[in-house]
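Only one protein chain is missing from this complex, and each of the others stays in its spot.
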Amino acid sequence: MLRALPPVILALLLAVLPLLATWTTVVLTLALAKGLAVLGIVVLLRAGQVSFGHALYFAASGYAAAFLAGSLGGGEVLVLLLAGLATSLLLGLAIGWFVVGYRYIFFAMLNLAFSMVLYSLLEKFFHITGGSDGLRVPRPTLLGMTLERAEFELGLFYLTLGLAVLAAFLVHRYLASPPGQALAALKTNETRLEYLGVSARAVFLGGYLISALLAGLGGTLQALVQGLVTPEMGYWVASGELVFIAILGGAGHVIGAFAGALVYEFVQIYAAAFAADVWQLILGTVLLLIILFASRGLVGMYQDLWRRGEGKEAAP
Amino acid sequence: MTPQLLWLATLDGVAYAALVFLVAVGLTLIFGVLRVLNVAHGSFYAIGAYTAASLGIAISSGGLPGWLSYPALILAAVLIGTLLGSLIERQLLARIYGKEEVLQLLVTFAVFMILEDVQRLVWGVQPYFQDTPLRLLGTMEVAGVFYTRYQLLVLPATALVVLVGLRLFLRHTLQGRVILAVTQDREAAMAMGIDAHRVYLTTFVLGASFAALGGALASPTTALVPGIGSDMIVLSFAVVATAGLGQVEGAALAALLMGLGRSFAVYMYPEFEVLMPYLIMVVVLLIRPQGLFGVAETRRI
Partner (left out) sequence: MSILARALAACLLGGLLGVAQAAERPEEIVIGITAFLSGPASVFGEPGQAAAEMIIDNINAQGGIDGVPVRAIYVDEGAGGEHVVSEYRRLVQQEGVSAMLASISSGNCNQIAPVAEDLKMLNIMWDCGTQRIFEEGDYRYVFRTQANATPEMVATVLYLLKTKPDFQTIAVVNQDYAWGRESWKIFSTALKALKPDVQVVAELFPKFGAPDYSTEISRLSALRPDVVLSTSWGGDLDTFVRQSAQRGLTGMSTFVLPLAESSLQRLGKDLPEGVIVGGRGDHYFLHPEFRDDPAFQAFSAEFREKTGAYPIYPVFHMAQALAALQKAYEIALENSEAWPDTEALVDAMEGIEFRGLTRPVRLREDHQGLEDQLLGTTVHSDTHDFAVLDNIMIFPADPITTPVGQISEEWVETLDPAMLEMEVDTYQHGQ
């Protein structure tokens, strides 16, 4: 019961923040959207695999939403979200079918290759994709309501928060469930899993599809709140950042994805605004320190603090 | 596609491939021995290029003879490879060898991020242009088109020298054979008394030097701006993955493939130029996931 408390507190805090400081609305939405994509990475990390190309789904769904919104002159948020999810599902199936046969560095590299193919296509076909400038996403209706900017951003934030909470809950349940446990077995001993008669390929494909859907959801939300999609959404550095955040937050934990994303987004926006030439240096150093000294990430640090507190209380 | 254009596309492709090979060979060596995919490899390329340009500028503004800019290129490569390479290997990588692969990869990613900003801080954000080594050699006419001798001769020649030299080194010297041994089976090599950590350091420095050499050689041909390392690294990943991790000769072939693919695309379907390397990578990996020359690792139970 107590273990559920920190995530609940976090969610409540987040829910209240935009009401206190309106400028945080968009930043928080972007952070949560990225957090969803990072959650996808966390799922894959459970299987001991890293994808260096998951920004592909982030970008593909974002662009799908942009195309649809553009042709509809806006459309409706829920429809666009479905379009984004559908895109990720189809792409995830098509690519995942090939990719889940591979492990470790080969898996990472293949994902990277596919994401760079998409990036090159997005960047080059100016007349379709807007090239390196990207595409604008006209503002859609939210639940049928046509909203002004401020209300739309607030509404979209709460939708994103709700989706994030839902996704976190569902992924948590998935990881605890038999398919999720089987996924974890890919890391510990894949051959034994096969001896049990469970298809490692099928299990991995399931996990892969979930991660693709999460990344796609994040990408669609980002497209909607930013009003803009650019090829950079699918660049290899973006994929690297997702992995970075996963480790920053704490590789094994669902909440870590969101904690890491929030910290990362805030640092990035403020560092980029005030220390433009050194923000990458700062983030890189932070990552190094985390890996060297706190490799279980923010969540690990938090748990250590908690345990230390408990230890003190327990001592007579 | 006329014979003239065919010839031209080939020449352009070879020049480009030479540079990519130099960076990729270092990457594949490092992976073969350390089993770490060095994301910061592109940074060695970029910093090698900037250093070479700075040395060149110092030479010309110091009134020294222009031909000194050639050894300056080598000097830049050796300096960066040794100093930066050993610093990173000893101080960072050595601490994380026992950790999970993904963490090791992220360490190099963090180094990449740090070095991107180091470049901005040291050299600023405006383009650097220093083309003395290129200008001194002048142009030559081939198939009715003028090429710079530098691009047509120096680049492929250096790549060839590195390729042959590396092969001889790895196969016919003790130090080289030790490296190969560690690549093939680290545990067995250590059991034989080979100091794996020293081998790691040597290999990393060698790999970094090659990347810096690639950058130094590239610097007279182009304008240096922040971000050239980032583009080069993903391209060299593509080459290394296509060739097979740890394959030196394979890297040369894959680099040639990528270079020719790209230049033919510019001549025939310009819109596909950027796409070609990744398309090749995807196709090769789908058919042979271990790369063209890679060794499929047997699963250990």
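Note that the chains are named A and B in the order they appear, and that numbering of residues resets to 1 at the start of each chain.
One rule holds for everything that comes next: a contact is a pair of C-beta atoms (placed from the backbone, for glycine too) under 8 Å apart; a residue touches a chain by one contact, two chains touch by 3 or more.
None of these values were measured; they are calculated from a predicted model.
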| item | value |
| --- | --- |
| Interface partners of the hidden chain - shown chains only, full complex considered | A, B |
| Per the touch definition above, residue among B:Tyr70, B:Tyr147 or B:Phe169 touching the missing chain | B:Tyr147 |
| Chain not shown: contacting residue from B:Ala15, B:Leu55 or B:Val199 | B:Ala15 |
| Hidden-chain contact residue, picked from the options A:Glu123, A:Glu190 or A:Glu241 | A:Glu123 |
| Residue ranges of chain A at the interface with the undisplayed chain | 22-23, 26, 30, 123-124, 126-127, 130-134, 136, 138-139, 149, 226-228, 230, 232, 269, 272-273, 276 |
| Residues belonging to chain B that touch the chain removed from view | 4-5, 8-9, 11-12, 15-16, 120, 125-127, 129, 131, 134-135, 139, 143-148, 151, 221-228, 262-263, 266-267, 270-271, 273-274 |
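Keep this in mind: only the chains that are shown with their structure count from here on.
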| item | value |
| --- | --- |
| Whole-Å separation of chain centres (CA-atom averages), chain A against chain B | 32 |
| Residues of chain A defined as touching chain B within the complex | 45, 50, 98, 101-102, 104-106, 108-110, 112-114, 116-117, 120-121, 123-125, 190-191, 236-237, 240, 243-244, 247, 251, 277-281, 283-285, 287-288, 291-292, 295 |
| Chain B - residues contacting chain A, complex | 37, 39, 92, 95-96, 99, 101-103, 105-107, 109-114, 116-118, 120-121, 125, 230, 234, 237-238, 241, 245, 271-275, 277-279, 281-282, 285-286, 289-290, 299, 301 |
